[in-house]
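Have a look at the structure below before the remarks.
Omission of a single protein chain aside, the complex is shown with its protein chains in their original locations.
This part shows chain A:
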């Protein structure tokens, strides 16, 4: 005669199953029933801790031996909301104890397959609960609590709650679901009945910040909606604040991408495009006259190339030609050039023995009335022009390169070079074994403090002398 058994929890099923097994009741002779969809009669029919121990005690004395992995699976599968779960578990238990002890290893067996499927569904649901619970802060005068409402697919609150207790140890929080709820008071978890979504409606001002983040981290160039929906099923969107802006993000995406592809900044080419096949100084200079890699050629009077003997032992590199240089077409012929000449004399170097050039070969300026004021070249112009300097250095192969000021120093030593910190230190670079940076003569001229000015000039002379050593 068929038996009818009513069970609600894993522990109850385990106890019943043990009795049925002892009485040798075959799976076909038992029907399990549960009251999933109704509130349980005894609100919190938790098994007492003492009860749990006695079960374990029976476990040891019992002659029923099943793999531990089966009990672990069963504990999870009992949270599945499928009505057939109890019978499936009992049938598997029966088979395990009636001649098929290795049954669980056979993933292709129908029952095992179904158990795995349910196990996976519940485990995934627990994982998604850990992911998608969104707490809202509810603050009163002396206390703050965090509250969330979440709709899991299965009855998993008890499986997931300990995780939240570990993670949010020093917070008071509650999680409500349609079937169960749990409250943490920083000491213990208390389980209760389900609550409808409408009971938890508070807004949290932080959600707008979260949405800002979500919108900004989205890359419109890689839309993969199916993937998003697979991992974040639409049924959960109602409780995810960020989901409310998905539609807008998708709507704007194509426009944003085409704008990104159409628009760009800076210069597509560098001086490399204008480089002659012959790398000697006269050929380089002729070719540089036609360089249009950046826009500066449109405004300057002429290109100002380096000047000096092709076998110079020292190359001096400045930033860019100034007003005078732009007009005369020669480097360092203005006030800065005069000061440089004085310093060279003091360092015992003849100007006509060194090669003098600049990182950028065209004058950059802003017009203020009739005057043309020097303007620092930006990184795009420096990058575009730099191949000329590299070609000059390759043609000359100097023993020493002296960078006058921060711009040439950063171009050769790297962008984190600080002239105030590393001036006067001889180091190797990709272009020359001996590379040194010192003050730009124009910086000395601009220095208002006279003592400091004298000191900088002295530095310049010393550094030039070091270069000549």
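Throughout what follows, a contact is a pair of C-beta atoms (placed from the backbone, for glycine too) under 8 Å apart; a residue touches a chain by one contact, two chains touch by 3 or more; residues count from 1.
The working rule: contacts and distances are computed from a predicted model.
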One chain is missing here; what is its name in UniProt, given the choices "Putative DNA modification/repair radical SAM protein", "Alkaline phosphatase", "ATP-binding cassette domain-containing protein" or "Alpha/beta hydrolase"?
"Putative DNA modification/repair radical SAM protein"
Of A:68, A:224, A:350 or A:368, the one touching the omitted chain in the full complex
A:224
Touching the absent chain in the whole complex: find that residue among A:187, A:265, A:367 or A:450.
A:265
Of A:197, A:257 or A:426, the residue that touches the missing chain is A:257
When the complex is taken as a whole, what residues of chain A touch the one chain not shown?
102, 105-108, 113, 127, 130-137, 146, 148, 163, 166-171, 204, 206, 208-210, 212-228, 231-232, 240, 242, 246, 249-250, 253-254, 257, 259-270, 378-380, 383, 414-416, 418
